[in-house]
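Sharing a structure here in structure tokens format.
One chain of protein is taken out of this complex; the other chains stay put.
After this line comes chain A, so read on.
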Amino acid sequence: MVKLKINQKEYSVDASPDMPLLWAIRDVVGLTGTKFGCGMAQCGACTVHLDGEAVRSCVTLVSRAVGKEIVTIEGLSADPDNYLQKAWIELDVPQCGYCQSGQIMSAAVLLRENPNPTDEDIDSAMSGNICRCGTYPRIRKAIHLAAKMQREGGKDK
């Protein structure tokens, strides 16, 4: 048993220390918003935050996550001021939707560190997240929109 703190909640998880965090989150804890896409840190569908940093949970061992704050898409969604999700809705970003949890988790770290990203900043920060539906132009626009909302600090209403 290892203890994991996911989205502010403590879990006792029956997982071997070499199990990637992704499978502990999905198969053992049962939070399925974090997705499996490649298993080798290529696609970013499994992106979660570990002490605020975006990590690919498919190659992050459970042992590395012990004692750290883990935030998944479910945790991020609990924040009512999440401009990213508002922007994603506004611009109708998702298509199949499978990669979008990971896209949003990566974008959240970008916006925290760079509140006013350029297209190049976005391309660079999002380069680890693949979308086979090719929603990239809308993701880019949505990040700009979320950045604008964040800078203006207002609620959307």
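Following the convention adopted for this analysis, a contact is a pair of C-beta atoms (placed from the backbone, for glycine too) under 8 Å apart; a residue touches a chain by one contact, two chains touch by 3 or more; residues count from 1.
In this text, contacts and distances are computed from a predicted model.
Look at the chain that isn't drawn here: its UniProt entry, checked against "D-methionine transport system permease protein", "ATP-binding cassette domain-containing protein", "Isoquinoline 1-oxidoreductase, beta subunit" or "Serine protease", names it "Isoquinoline 1-oxidoreductase, beta subunit". Only one of A:6, A:43 or A:65 touches the chain withheld from this view, namely A:43. Checked against the hidden chain, the listed residues A:63, A:77 or A:114 yield one contact partner: A:77. Contact between chain A and the unshown chain involves residues 16, 19-20, 23, 26-28, 30-40, 42-43, 45, 72-74, 77, 85, 88-89, 92-101, 104, 119, 122-124, 126-127, 129-140.
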